[in-house]
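Please read the structure below before turning to the comments.
Every protein chain of the complex appears in place save one, which is left out.
Per-chain residue numbering starts at 1, and chain names A and B are given in the order in which the chains are listed.
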Amino acid sequence: MTRLVDAIVVGGGIHGCSTALHLSLAGMKPVLIEKDYAGRHASGVNAGGVRQLARHVAEIPLSIRSMGIWEGIGELVDDSCGFESHGQVLVAENDAEFDACRARVAELNALGFTHEELIDGPELRRLVPAVAETCPGGVVSRRDGAAEPARTTTAFRRKAAAQGATVCEGVAASNIRREDGLWRVDVGADSYAAPVLVNAAGAWAGRIAAALGEPVPVETVAPMLMITSRVPHFIDPVVILRGRKLSFKQFANGTVLIGGGHLAAADQDRNETVLDWRSLAVSAGTVFDLFPVMRSASIVRAWAGIEARTLDDLPVLGPSARHAGLYHQFGFSLHGFQLGPGAGAVMAELIVNGGTQTRIGELGIDRFCSFNPANEDETL
Amino acid sequence: MRATPKRDNYDIVVIGAGPAGLAATVFAAEAGLSALLLDENPGPGGQVWRAISSTPVAEREQLGADYWAGADLVQAVRSSGAEIIHRATVWSLDRNLEVGVSVGGASAFINARRVVLATGALERPFPIPGWTLPGVMTAGAAQTMLKSSGLVPDGRTVIAGQGPLLWLLAAQILRLGGRIDRILDTTERRNHIAALPHAFAFMTSPYFAKGLAMMREVRAKVRVVTGVNELSAEGDGQLATVTYAAGDRRETIPAGLLLLHQGVVPNVNLAMAAGVEHRWDDRQLCWSPVVDDKGNTSVEGIAIAGDGAGIAGMEAAVFRGRIAARAAVQALAPEEAAKLAPMAMLRTNLARAERGRAFLDTLFRPARQFRIPKGDTIVCRCEEVTANDILDAVAIGATGPNQLKAYRRTGMGPCQGRLCGLTVTELMAEARGKSPQEIGYYRLRAPVKPITLSELAAVAKTEADVNAVVRG
Partner (left out) sequence: MFKRSDQDTRRPLQIFVDGTAVEAREGDTVSAALLASGRDARRATAVSGAPRLPYCMMGVCFDCLVTIDGVGNRQGCLVPVAEGMQIEIQKGKREIGR
C-alpha cells in the first residue's frame, strides 16, 4: 500500500529525527524511515559534545543557531537530553599552539563571532585544574557543553512521533525514486510517496545521493571512543586539544569519556566496526601525558559509531542541485551531533518556507558537483 | 613479573584452561602447531577442576572422582610443548584474530591463525529480592573457595536453587565439615513430568547414578524443602534472613550465608565482542553461539569449544575441545591431523558424553519467577537498576537491551552484562510481547575486562601521532 505523506525523511540519526520533529512542529506530516533503530549508529554513540568551539567558519552560523536550541532542549523534546553547559576548552600544549589559538580568536572576532575566548595559563588551570602544568593556555567557549547522545536522539524521535510524524524503524528505505512528481520509497511491503525527500542517512547517505545522480566525495568512517569506570568528580568542561586528537569529558556519574577521532575499521554492510586498539592506545597515551590524575583509571569499554565524512570535512546541507523536492543533510564528518537540532530546524525552514535566515550557503551539495540544471533527469 | 607471551603470533591461541581448553591445547601442540594457552586463573582446571594442582583438600574422595579426572589432562598439557600463561586476562579479540591480553599489568597484542575460545560457563543470574546483600553468593563461589582454599561455610547457611552443581556442592561442604542449615529446592514440580520423555537417555548416562547417590548423601544430613516457588533475602547491609514459600507454607529463617544456584549458561562476552553470531536457545534459556559440528563460528578462524558453545558438561567439553583443535590442525597442517584421534571417533565420544543433557535441561529449567524479577528487585547489580526501572524505560520507548542502556545504563558497568543480560532480555521480551531472539542482547565491546589507562597507554604506537583537526 502506498501512503501519501508530506515528507519522507530517510535516516533516524539526530539529523533525521530533528528534521522530522521540526517538520511536524511546522504542521507537516513526515515519515521517518530508519533501517535499524533511531540512534543505532554515530548519533547514538558519539561523544555527545555540544560544541561551537574550533569549528570551521562555514558552519559557525549553523552551530550558533543550534546552540540556541540546545539551551531550550528540555522544552523542545520534553527531556533534558542530559545536556549540561560547563563550557568546552581547547588546550594549547606549547607556545606555538597558543599563538595559533590567539590568531584563531582574532580571526573569529574580525568576522564578528565572539563565542571563542582566549584564556591564559591561570584561567586554563582554573577551568581545568587537572591539566598538565606545562600547558600555556587555550581557548574557551563558555556556553558549550555536552549531552547524552542516545538519549537525545531517542528524545527527538519520541517527540517527533508525538507531534504526528510516522516513525518506521527496523526496515530500510529501498527503491528510492521519483515518479509523477512525487518521491517514492519502499519500506518492506509498504511504500510512501511525498513531494519532499530528505536524505539524512548518515554513512548510507552517500549511496542515496549517488543513486540520485549527485555523487559526493564521502567516505564511511567510525571514530572510536572509550570510557572509564566512575571516578570522583574532577573536571567540568569538555576538553579538546589543539595539536593532538583528543576529546575528554567527565559525566555527572563520574565516568570519563575519551575520544578525539581515531578511527575504527567500519563495515557498514555488516553494521559492524573493528576497533583499532593501537590507535586507542595513542589516545590513552595523550590522556596519560595531559591528565596524570587519570593514569590509574580503568577503561571499561570502547566502541565506534559509523558515519560519513566528506572530502572537505564539512556537511552537505540544503536542497539538491538536481531534483525538486530533494534535500540533503549528511556528511557531518565527526562533528554533527551539536548541529543536529539546528540543522533540523533549518531544514524544516528550507522545506516549508523555501529559505532560512541561517547562513548555510557554503554547505550546499553544489560545491561538489558542477551540475547544469538543463540536464535535469526526471526519469529517475 | 610473570611470563608474557614469547612470540607475537601463534598457529593457535586457546583461551581458557578448563576441560575444553586443556584438551584443545594438547591436541594442537601434539600435532606440532605453535600453541598458546591463555587463562585468567592462577592455575589450570577452569571452574570444574579449579585449583587441581594446588588445592589444600588432601582427602581426595571429598572432592570426588570427577574432580581428579582432570589431573591427566593437566599433566598432558604441561608436557605437550604448548606455551601456557596463567593470570592472563584476554580483554580483546576481533575478526582479524588479534588477541589483546593483559599479563602482570602489561598488555600485548598477539596474532593467531586460529583461535579456540574455551571460556566456559558462568552461573545463571538469580535475581531475587536482596541478592546483592553481603552474605548472598553463588554456589559456585562457595565451591571455588572450597576447592582452592579449603574454606567451608561456618555460620547459618542456606543453599537455594536447583541443578546438579547444587547437590555436588552440598555434598562437598558436608564432607569437609562445613555447615548447611537448609536446602531450598526451587525445581518446579511440573518439570519432572516434562523431563520424563528424556529420562531413559539420562538413566543410561553417567550422571544418573552419581546424581542419585549425591542427593541421598545430602538428604541424610540436611533438611531439604522442595517446591520452593518464592525466595528472598533480607537484612540491613548484611544478610540476616531468608524468606521462602513452598506451596502453602511460608517461612523466614535466620541466615548468615545464602548460596544461590540455578544452573550455568555460556560465558559469551569475548565471543560476542569478536562478532560471533549467537542465537537464543529456548531449551537452555540462554544465548549460545552458532557453531558447526567442528565448533567453527560465524567468524572465520574462531571456534568455540566447551560450555561456551552451549552447556553440555565437563566430559563433552573435553571432546569438543579435541574436535575444535583437530579441525584447526586439519586447516593449518593437514598432514599432521593423522597423528590425532579420528574425527569420527571423537564425535562418537561426544555423543555419548552429551547423553542425558536434554533431561537435565528440562528437569532443571529455572522457573519464570526466578528468571524474570518484579518490582524493586535489582536486575543490573553494577548500575543498581531494578525491574521496575526497566519496565518504566520500556514504557517510554526502550525497545531492546541496547536502547535500554541509554535510558538506564544497564549493562554498562564493569561486569558488562554478565549478571544482568539474560534477565534484561527475558524481562524486555515479556514486557514487549516478543521472543528473546527478537529482543536481542547487548552489543558487547572490548575491553571485555577493564584495563587501566596507563596499561593501554604503554602499548601505544611508536610512530608519531598525526596532527589532525580536533573533533568532538
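Operating definition for what follows: a contact is a pair of C-beta atoms (placed from the backbone, for glycine too) under 8 Å apart; a residue touches a chain by one contact, two chains touch by 3 or more.
The structure displayed is predicted, hence computed values, not measured ones.
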Candidate in contact with the missing chain, chosen from B:T138, B:T241 or B:T377 = B:T138
Give the residue, chosen from A:T2, A:S174 or A:S296, that touches the chain omitted from the document.
-> A:S296
Which of B:A58, B:A220 or B:A344 sits in contact with the chain that's absent?
-> B:A58
Omitted-chain footprint on subunit B covers residues 40-42, 47, 51, 54, 56-59, 87, 89, 105, 122-123, 132-138, 140-142, 144-145, 148-155, 176-178, 237-238, 256-257, 267, 381-384, 413-415, 418-419, 449-450, 452
Please give every residue of subunit A in contact with the chain that is not shown.
-> 130, 229-232, 234, 253-254, 292-298
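We take it that only the chains that are shown with their structure count from here on.
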Chain-centre distance (mean CA atoms) for subunit A and subunit B, in whole Å, is 40
Report the residues of subunit A in contact with subunit B in the complex, numbered from low to high.
-> 37, 39-40, 44, 47, 49, 51, 53-54, 88, 90, 148, 150-151, 154, 157-158, 169, 223, 228-229, 238, 240-247, 253, 259-261, 272, 274-275, 277-282, 284-288, 294-303, 313, 333-335, 338
For subunit B, which residues are in contact with subunit A within the complex?
-> 92, 94-96, 98, 100, 109, 275, 396-397, 399-400, 402-403, 405-407, 409, 412-414, 416, 445-447, 450-454, 456-461, 465-472
